[in-house]
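Note that this is a trimmed complex: some chains were dropped, and none of the rest were shifted.
Note that the chains are named A and B in the order they appear, and that numbering of residues resets to 1 at the start of each chain.
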C-alpha cells in the first residue's frame, strides 16, 4: 500500500504562510501523508476558475486520492464544508459549487457529507481560515482511514455553480472562452466535435469579431502567426495563434463570445 | 516510522534552477527524504517577510520536521550558518535572525549549533550559494539521523531580528501592517484582543488616515465593500474589505501605521 496522497489547490498564492500552515496541520495528523501541490495560483476567490480547474484536473487522477480545494469567498458565513466522494476520489471543499462541474461531467454519483464534527477540527477554530482549521484536519483524518460519515451527516443539498453553457441552434454553436492558459490559448465551452462533425465541415469559427483563419488538428499544421481552431487537450474547441498568443492577438479573455457557424449556403 | 520530511522556504523564485539544485543535493544524500515546498516567493532578501512567514507557518508543524529556510543577503560574508532546535523541530538557516520571532513566540528554549563541520558540506563550496553547498547537505544528513552537535559547536550568540513592536498606552494601541496577503487583507502586529477586551468595546481602528467602519468576527458579517477589523487567523488584528482588497482601497502596505483608540469619552 502506498502512503496516502493529499493534493492541495488554493487561491492563496505562494508568498503567504497559509499553504504552509495547512501542510503542517496535515502532517501533524498524519506524518505519512504525501502532499502534492496542484495549484496555489487560482485567481483570488474566482470560483469559476476553480471549477474549471477541478473539472479538468481531477479526472486525470486515480481512485484513492484525497483532494483539498480551498477557494473560499464565503469563509465565516454559514456556508457548509463538504466531503465529496466521486469516482473513488474524495474532495474536501467549502460548499461553493466549485466541484459540481466535475460531477456533472462524470458518470458517477457523488456521495456528499458535511464536515461538521468538531472532534476532527483543529482548536481553536479561527473565524477566517477554515482551510487550516477544519478542512486540512479532515484531509489528515481521512488519510488515516476514518470514514467520511464520521466527519458529519450526509448533505441533503449543496450549491451548484452554473458554468456558462454553450447554445446550439441549427446554424451552429454560441459559447464563450472559459479559460486562457499561459500560452494565450483560448479554451472554450463548445465541444470539440462542433468543428469536426460532417455537417460542419465548412463551419466558420469566430472569437468576438475575429474570424478564425484555419481549422487544424494541431498547432504545427499552420504557419506561424495563423489563428487556428482545434480540439484542445480537454476535448473542447480551442483557439490558438501558432507560435503566438491568441488572447493578446484577438484581445480575448474569459467570457469573450465564440461562435461556430455553418457556411453551407 | 514515516520517511523524514524536509521543508524548503526560499526567496529564489521559481524560474531559476536554484531550488532544484538544493533538492537534488538533499536527495543525493538521503534518497528517502520527503521534500515539501513551503514557499519560494519570499520577496528577495526580505528578512522581515521571512521572519513573519517562519513565525506563522512553523507552529502549525509537528515535531520531527526539518526546515530549510534560505533567505541569505549576507552569503559570503562571515555570517554563521545555524541549526536551530525548537519545539522538536529543526531549522537550518543563515544567521540573520529570520527565526527569532518564531522563538520569541514559543514557550520552548532553542538549542542552537553552528553548521561548521566541512565533512558534511558539498565540495567545492561556492562563495555565493551556501544554501546548496552547506545547508541543504546539512538537512540531508540530519534526516539520516546525525545529531545537530555533529554539524558544529554550540552557537554562543546569534542575530536577533527586531520585528516592529506595537505600543500600548492608556488610550489603546499603535502598531503597523506587517503583512499583506494575496487578498489584500492587512495583518497587523497588534494583538487581536485589542478589539475584543471589554475596556475597548467601542475602540476605533484606523489604518493610516482611514477609519475602519465596523468590527466583525468574520468577513461575512458585513456588507460587500465594508472596511472591517477582525481577529485574523494568526490571532492578530486584521483589516479587510469585504469581498474587496483592503491594501488597494486603503492604499496600505507593510509599514502603514494602525491605531486602536478607546472612544469612551
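Everything that follows uses one rule, which is that a contact is a pair of C-beta atoms (placed from the backbone, for glycine too) under 8 Å apart; a residue touches a chain by one contact, two chains touch by 3 or more.
Bear in mind the structure is a predicted one, so any value in this text is a computation, not a measurement.
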item	value
Copy count of the single sequence across the entire complex, 2 present	3
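One rule holds for everything that comes next: only the chains that are shown with their structure count from here on.
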item	value
Centre-of-Cα separation between chain B and chain A, whole angstrom	31
Interfacial residue positions of chain B with respect to chain A in the complex	2, 5, 7, 9, 34, 36-43, 49, 52-53, 56-62, 64-65, 179, 181-183, 217-221, 230-233, 238, 243
In the complex, chain A residues that touch chain B	3, 11-25, 27-28, 31-32, 34-35, 37, 44-45, 73-78, 126-129, 132-133
